Structure formats: structure tokens, C-alpha cells
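The structure is given below, and queries will be raised subsequently.
Apart from one protein chain that is not included, each protein chain of the complex appears where it belongs.
Let's turn to subunit A:
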Amino acid sequence: MSGQQQQLPLTAAPQASGIAAPAASAGPAPASAPAAALLLHPPPPPPPATAAPPPPPPPPPVAGPLPALGLPAGSSAPAAFPHGDPALNEQEKELKRRLKRLYPAVDEQETPLPRSWSPKDKFSYIGLSQNNLRVHYKGHGKTPKDAASVRATHPIPAACGIYYFEVKIVSKGRDGYMGIGLSAQGVNMNRLPGWDKHSYGYHGDDGHSFCSSGTGQPYGPTFTTGDVIGCCVNLINNTCFYTKNGHSLGMKNNHLGLQTPGEVVDANFGQHPFVFDIEDYMREWRTKIQAQIDRFPIGDREGEWQTMIQKMVSSYLVHHGYCATAEAFARSTDQTVLEELASIKNRQRIQKLVLAGRMGEAIETTQQLYPSLLERNPNLLFALKVRQFIEMVNGTDSEVRCLGGHSPKSQDSYPVSPRSFSSPSMSPSHGMNIHSLATSKGSGTHFSGFESSCSNGVISNKAHQSYCHIKHQSTSLNVPELNSINVSRSQQVNSYTSDVDMETDHYSNGVAETSSNGFLNGSSKHDHEMEECDTEMEVDSSQLRRQLCGGSQAAIERMIHFGRELQAMSEQLRRECGKNTTNKKMLKDAFSLLAYSDPWSSPVGNQLDPIQREPVCSVLNSAILETHNLPKQPPLALAMGQASQCLGLMARSGIGSCAFATVEDYLH
């Protein structure tokens, strides 16, 4: 059952229905913002500089207040350096890049990352300069009451998982009473960091760490002018450690802290590379979290887990109408498929028509098979019709194609699909297109053969000679997407060409034969082949001029007429159901196509891209399923949507491990 289940739709609905918030351990309030506080904790007034004894002693590593040899507090505030704008922009960009790399899981719309000190959230003795990154103390620094601190602009988002910032001590000032750490919003800024609740700090004068208490505990070395001190918060296990000049000083018991008096310090929130290798630390935790996920006990009772997985896969296959695959899968895993096979096939047929751009037929078929569906859902019908209009412009809709009368045999429909197959990420919402590639090479009149042919987009090993035609006729083709099946491919394909069942539809795309057996189509050989033709097609299409409605005058008239009907329908809809901006915009965009001489390269030209058929197709499919009381989302997509939502919820609840587990990591 290879290939298909790999293409999981990523457009899962974002309704994480009722995921309970993890309740277990409510951690400490996660609202701590890093506040490097410049805290001046003034020592006894410095004795007048006495004549120093001749042997200059090496700087004594003594902790505690030393008579200051330095400048009076605050005197060393540097003049703000004028920054050229270009340099600034460059720095901005660099910062953005680094933050994105360090904290990919953070949604900055919701929770912005700290980028500088806050000019509002600081004590008055603090001066900021250099884009609010440099902090200097300008108080008297005589008594502990002269302490001052500053916080960063934003709290640390939990989705960082691990957050890190550094501070460089530009000048230790008179006494070197500086602290760095974290404090919650609202903590008094006229205090030393670490003294109050929800504030934590590492102090330079004695190397002690303060955890919400006026008494520090011995923690690390002292620090002084020239040192770079870092603070790392681990929001996964709620710990924190500091670094000095790139060396980790070790964990502090579950605490985060900060504040200090210092004279001048420069902060680095990611503006520059960090001295400490924080990314290495993050790597370790990413590995840990992922190992934890991989080894998560699933409580497997007698294959329950496996059965569930199989059910999910099966339901996914059924949902998207891969019925041969679904059947085979169900058979080999001994399951039953809830939906009737005929029903799956019906849905599949409709989807295939939509994806082929044959909207008229798709609508017709839907109305036949599900008579009341579109009547009850006028907005859906409208959307389908708008799409039909677009396909008319494209020249792919059956109504214009039969009018076009151009070598119908050679008309192809959905050449983009190989691309989406070979690189699922580009067209993530459907695996469907693989099967639907191959459609009519005849005009609508051939549809009678349809029933017998496509039991699943998997084209029952009927290959066709049409390649030969294509090869010879290609010069005369003007149908936009087609134009292209080239020599090399047709040679390959020729080898498949054997019996042709003229009753069936003709499939002109090389993929058709390859998928003669529904669950084989993921094999690499085919991949390769398709990729090849993809590139070639693109080259070709740029050379051939595409024409409106396939170039037929009659078709253009039909299209214009259809447009008028659409307009009328829109007005009627508005009268009946009230204004609907979505519909309005949809119609406007579609009509805009006509304003350009070459709609394909116009600003609204992307509507013509076959990939745009997919959302319509998916909505229609869901609507049909709903009428059968079946889920409009396959459980697999739902599970993925829930997982994504769950991660978002974790981020909002302050659970840091969400930083290292993204759904994408598990979609290979």
C-alpha cells in the first residue's frame, strides 16, 4: 500500500475539537520577561583614592565590595553612536533571520519576541541608547534605594522552548553591582533583581544567584567589565542557567532571575551571534523531545494501535476516493469499508471531472447522482459555476471544448498533476490528482464510456495509442496545457501501448498507464518519468500561445453568455440569501480574467492554474459526504489538525516542549 497514503492533506481543518488542556502540573506563571536590570546597589562611599602601594596587585578575585577604582556611577554613559540606516536595516534583517532560526515555533503575530529593552518598563535611573540595547545607570548609587532595573519589550513566548539572551558588560562602573536575569511583568523596578517574587538574578559583584529572595546563594564566578553574561531559560523543564563568556555555569534549581546594578551593558537578543553555543543546547533538547515522542507508550492492547492506524489509512483512502487502493488495503488488513463501493466511485468520478476542469459535466453528474445536494446548497453551486466559467476561459470545460472542434483527440486536461505527485508539498491537499490526470481526449461525447473505464482513477491497464497521435499532431495543438507530450516520453509510453479499448475514455497522460494498478503508482520509476515530462511541459507551454476558450469564436460566445447567467445567478443569490462577500469577490476575480489579453499571465491568472481546482473539488467532496452522514474530513486530516491545534494550545499554556515538535517533522 505504498505511495498514496504519503500524501496527507495538510489543509486539515483547524478545528481541534475539544482537546483538553494538559492538566497535570501547572507550572509557574510563564509570563516572565527577561529584564536585565541595572541595579545599582551602592557600596559605602569609595574612600578617596589613596596613594597606591607600588606593586600593582593583580586584580583580586575577591567577592564583595571593593573600593572603586573606576568612574563615579553612571559617568561612563557613552554618546549615542549615529547609525547609518542601511546598517540598521541589515542588523534588523540579521536579527529576524536569527530569531526565526532559533525559535521557529514562535508565532510572532501572537507572541512577539523581545528585541530590545523597553523604554517604558524601566526605572528612571536607567538610560537607554543604541536602539534601546545599551543600558546605563545614571542614578547616585549611594544606597540600595538607588537600585534600578529594566525589562525587555516582551515576555518570552513559551513556544521558544529554550530562550537565550546575552549581555556584555561595557563598563562595570564604580562597583560592578550588576545583575542579569528574569523578572515577571509588574515587579518593582526600583529593586534588585531576584529580591522580589517572580524575579531572579545573577549578580556580578559576588557571583551569587538570587531567587525571589534578598539572600543570594553562591552560584558562579563574579563578572566584570568585558565579560559576556548569558541567561538561558528552559521552558520545558522550567530551569535556567547563566553563562559567562560562552561557558555554561550550570543549572540553578528551577528558577529564573535577574537584576543588577551596573553601569553600562549591551544586550544581545539575537542581533549578533551569541558567544555561548545555544543552538547546540537546543539540538540536545530537540533530540530529547523527539525521542520522548518516538517512545511515547501507546498502550498497545492486542494490536489496537495498529488497527486504529489501519482504519485511519483506510478512511483516508475512501474519503478521497482511491477505491481500488482502499479495497486492496481493506482486504489485506481485514477491514470493512463503511461506504459502498459504488458511492465511492461516484464521488471519484465527480472529483475527476472537477480536477480535469470539466466543470459542466461535474455539475451535471452531481445533480444526477445527488439530486438535491446543490439545490440545498446554492453557495456551493455558485462556486462550482464560477469555476466552470474559469475553465471556459481556460478552454477546458466541456461546453467550450465541444465547440472548439480542435482535434479533440489530443486534448489533455490536467498536466500539472505529475508535478504535484512528484513533490507532494506543492500540492499538498490531494493525492487525488494522481489518478485524475488522465482524462478525456475526446470531447464530451465520449463520456458514455466513462463508467466502464475509471474505477478509481486507476485506469485499469488500458493503455492507448493516443500517444502516437499526440506526437504527430502536437504542432497543431493550441490547447494550453497540453501541447507537450514529447517525443522522449511517447517513446517510453509506447512500450505500454498495447490493447486499446475504444469504449473507454482515452487517457493521454503518461501517468495513466503507469497506474494500471492502483497501489503501485507511488513507485519511484514513475515518479521519475513524470517529473521529466513535467519540466518539458512547462518549457513548451511558454512557447506556444494560449488562446481564450481554446481559440474558438463559438466557445467565446458561449462563455460570455455563461458569464451573464452567472451574473444573474449571483444577483438572485443575493436577493435570497443576503450579501455574501466571498461570492462577490469570487465572481469579480473570475470576470477580471477577461480584462486581459493574455489571462494566463495576468495578475489574476493564477485562477487558471489547475491547482486551483483542488479546493473546489475538496469542498464538493465534503458536501457529498455530508449528505451521506459521513465525516466531511477524513480522521487522518482531523488528527493532524488536532495535533497542530494542540501545539498552539501548548504554546499558549506555557508548555515549552511544543517548540521542538512540529507536525511537519512527522510528515515525510
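Going forward, a contact is a pair of C-beta atoms (placed from the backbone, for glycine too) under 8 Å apart; a residue touches a chain by one contact, two chains touch by 3 or more; residues count from 1.
The rule we apply is simple: contacts and distances are computed from a predicted model.
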Seminar exercise, completed: Expected UniProt protein name for the omitted chain (select from "Protein farnesyltransferase subunit beta", "Armadillo repeat-containing protein 8", "Adaptor related protein complex 3 subunit sigma 2" or "Large ribosomal subunit protein bL21m") would be "Armadillo repeat-containing protein 8"
Exercise. Any idea which of A:K168, A:H208 or A:R286 touches the chain not displayed?
Worked result: A:R286
Problem set entry | Touching the absent chain when the full complex is considered, from A:P112, A:P144, A:P221 or A:P631 | A:P221
Exercise. Which of A:L128, A:A158, A:L182 or A:L249 sits in contact with the chain that's absent?
Worked result: A:L249
Problem set entry | Contacts of subunit A with the absent chain, listed as residue ranges | 61, 220-221, 244, 246-251, 277, 280-281, 283-284, 286-287
